[in-house]
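One structure is given here, and the rest of the page talks about it.
Removed: one protein chain of the complex. Kept in place: all other protein chains.
Think of it as A, B and C in the order they're written, each chain with its own count starting at 1.
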Amino acid sequence: MGFLGQAWTIAWKDILGELRTREMVFSMLLFGFLVILIFNFGIEPGLRDEALVKPGVLWSAFVFAGILGLNRSFSSEKENDCLQGLLLCPVDRAVIYLGKFLGNFVFVLAMSLAVLLFFSVLYNVDVIAVLPGLLAILGLATVGFSAVGTLFSAVSVGIKTRDVLLAILLFPVLVPVILAAAKSSAFVMNGEGLFAGGSWLAMLVVYDVVFLAVSVMLFDYVLEE
Amino acid sequence: MAEEQTLKRAFAEAPPSVIERRGGRGGGRSLWVDALGASSILAILFALYLALIWAPTEAVMGDIQRLFYFHVAAAWLALGPSFGVVAACSVLYLWKKDLRFDRIASASAELGVMFTTITLVTGPIWARPIWGAYWTWDPRLTTTLVLWFIFVAYLMLRSAVDAGHKRARLSAVFGIVGWIDVPIVFMSIRWWRTIHPTVIASEGGGLAPDMRLTLFVAIGAFTLLYAYLLVVRVRQEDLATRLDRVRHQLYLR
Amino acid sequence: MSSSVARRTDLSPADASAAGHEDDAGKPRTGTTSAMRVRRLWKYYGHFPALRGLDLELERGRFLTVFGPNGAGKTTLIKVLSTQIKPSEGLVEVGGHDVVHAADRVRGQIGVISHNTYLYPSLTAFENLKFYGRMYGVGDLEERSRELLERVGLRGREDDRVSEYSRGMQQRLSIARALLHEPEIMFLDEPYTGLDQHASRMLRGVLASLHDGRRTIFMVTHNLEEGLEMCDEVAIQVAGRICYREPIDRVDREHFGDTYFECVGGGHKWDS
Partner (left out) sequence: MSNLGFLAVGYGFIWLVLGGYVFSLARRQSGLNRQVDRLERELELDREAVPER
């Protein structure tokens, strides 16, 4: 079995376990809905129609809900010391990183789609018309989010205050992703098309490539003891 | 055999490490460190004189512009040397697995927090009378704020893990990722702001020669101070580590 | 402050001869019969040395039990041997490969059973085996899994989630997991911990069948009775070093407890 096959095996194991218990995706979803709801109360009704407010609300919801999933990513491996079992497998550490990354990517993306639906109803955004563009942005941003998030999830896994710490580590580093995703989805939602914010897309791509590569290289150091 | 070696190590090492503090090898005072400290103090006094008295008063902004010299010097140290040293020592630690690099990185991050704080506080104090607002989401200011969060996160991570190689590894990984992130943050914020009109076009351009000289002196003085404080802090950590090791070896006996 | 107890039985005959000819270590070891070789192994946690210059050698096909009190570094030793943690100093080879530089080669030929089962509770027994089988690159996974489930007496329960299993059943499944890739070297870290009578009898049966003369087994435990049952060789680890090593037929089982406490007590005296 190849490199990617093994990585997918790890991701599938996480997905299957999640499908059984539904612990994480459910709480992520609920949390995402709640963020959107709370923002709704915090923003004046007149402002809600401002072009730049909607993507801001949407991306805040994604980030806050997504971090819940990342928190569980490695701490779920702590039960029965599964992480040790995984590390004992004769596979490259990069495979383990990619597997966990893929799993997180799927979870966060699934959550985002559901939250997007909820958002489009509550904020009267016709998502269907701009869906391809939004999906592209969502995909690119989720890659960056999960790439750094998976690495930092592994960094914080053995630490007592890991939930808070992960947020503190992750949010400042995610600034470019959040900015780029919010800006480019504002273009898309305004009907200007995906490539109106072309440089933002380029930034997302650069971020994804850089941090996937860096994380693959550094992951080995996080887990060695 | 091995036990005896441990014992010998403990005894061979305990007295010198104690003596070193006095004798000046690595532990405490030494001539070049004292010289560095003295020259940084002199340089700062000189820079203060230039900035507060010698440099001409800026025509539009008035005296508040005199804050500019140390504001920029602190910003330079935060973005340049402080974070650069954190990143470089993080890479070196992961490569060589020598905890000395970890100690340098952590000392540099502490100083980085200090200089970033100075930048972030003097910026608004300067901005308030000039622009009428404490904060603007200017790319440089915002990047410095993000940098502050990264530095603080780095120190939070360190405080959450027990001292040793594990802490060194985890914080090195975070230090490297954060360092790579900062230029991307700067780019993104610049694009973000240039889509809307920025409050200020360029603050550095068109500086009078006297002001430029004062700025360079201030930067030089702060850099010396940074170097001095870094050395002192690292040597403290070295001494603390050695103390710890000697105590453990004595305890193991 | 005498370390005579620790020194006297420092090395087994095999170790002693090997340690005496350290220069030989560089020669090619074709057809080596050692399953594991450990030379001057140190492992520090911070400044604390959990392993202090430990030496060990074990021939292929042998079953070695290492006894030792809490804090002797037994689990640290097994974790270093099974590539879970890196040694601070010293040479460690398992299955002819260095545990640091050829970790994946070592991982491919070892199986680890610990009191932690490494099983995913939300997956079924069968899914757990399939997952680990894929990670180890085991061929014909379906049949191999069924065969192993049969062997550990879990046939018929393979589609139940592991979270519904009792502690003993989980431990049996973890044995099946460890055997998936037919490892030549088995590491057992306190495998009896937390098992009831029935489950430990079952575990004993499985262990007996594993001990077939081909497979090397390395077990650490602090339970004298269970540890002495099946092994070929006995060692006692105190304060990060092996201080006693004998083949089982030269061990006086009746009075092994006295020997053990002499070592451990001596170690303690030395330690304080």
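Operating definition for what follows: a contact is a pair of C-beta atoms (placed from the backbone, for glycine too) under 8 Å apart; a residue touches a chain by one contact, two chains touch by 3 or more.
Computed from a predicted structure; not experimentally measured.
Enquirer: For the full complex, can you list every visible chain touched by the one that's not shown?
Expert: B
Enquirer: Return the single residue from B:K96, B:R128 or B:R212 that touches the missing chain.
Expert: Looking across B:K96, B:R128 or B:R212, the contact with the absent chain belongs to B:R128.
Enquirer: In the complete assembly, which of B:A55, B:A74 or B:L94 touches the absent chain?
Expert: Counting the whole complex, the residue in contact with the absent chain is B:A74.
Enquirer: Which of these touches the unseen chain: B:V91, B:I180, B:L207 or B:L239?
Expert: That would be B:L239, which touches the missing chain.
Enquirer: Per the definition of touch given earlier, which of B:D63, B:D98 or B:D210 contacts the omitted chain?
Expert: Candidates B:D63, B:D98 or B:D210; residue touching the omitted chain: B:D63.
Enquirer: For chain B, which residues lie in contact with the unshown chain of the complex?
Expert: That gives, for chain B, the contact residues 11, 14-15, 18, 21, 28, 52, 61-64, 66-67, 70-71, 74, 111, 114, 117-118, 121-122, 125-126, 128-129, 225, 229, 232-233, 236, 239-240, 243, 246-247, 250.
Here is the rule we go by: only the chains that are shown with their structure count from here on.
Enquirer: Chains shared as neighbours by chain A and chain B?
Expert: C
Enquirer: If you tally the C-beta contacts for B-C and for A-C, which one comes out higher?
Expert: When A-C is set beside B-C, the one with more contacts is A-C.
Enquirer: Of all the chains shown, whose C-alpha centre falls nearest the centre of every protein C-alpha atom combined?
Expert: Per-chain C-alpha centroids ranked by distance to the global centroid put A first.
Enquirer: Where the centres are mean C-alpha positions, what is the separation of chain A from chain B, in Å?
Expert: A distance of 32 Å separates the two centres.
Enquirer: Counting in whole Å, what is the centre-to-centre distance of chain B and chain C, each centre being its mean C-alpha position?
Expert: Whole-Å distance between the two chain centres: 48.
Enquirer: Roughly how far is chain A from chain C, going centre to centre by Cα mean, in whole Å?
Expert: 40
Enquirer: Using the touch rule from the top of the page, what residues of chain A touch 2 or more other chains?
Expert: Residues 224-225 of chain A each touch two or more of the other chains.
Enquirer: Note which residues of chain A are touching chain C in the complex, please.
Expert: Residues 1, 5-6, 9-10, 13, 16-18, 20-21, 79-82, 84-92, 224-225 of chain A touch chain C in their complex.
Enquirer: Spell out the part of chain A that touches chain B in their complex, as residue ranges.
Expert: Per the touch definition, chain A meets chain B at residues 148, 151-152, 155-156, 158-161, 165, 168-169, 171-173, 175-176, 179-180, 183, 199-200, 203, 206-207, 210-211, 214-215, 218, 221-222, 224-225.
Enquirer: What residues of chain C sit close enough to touch chain B in their complex?
Expert: Residues 3, 6-7, 40, 45-49, 52-53, 241, 270-271 of chain C touch chain B in their complex.
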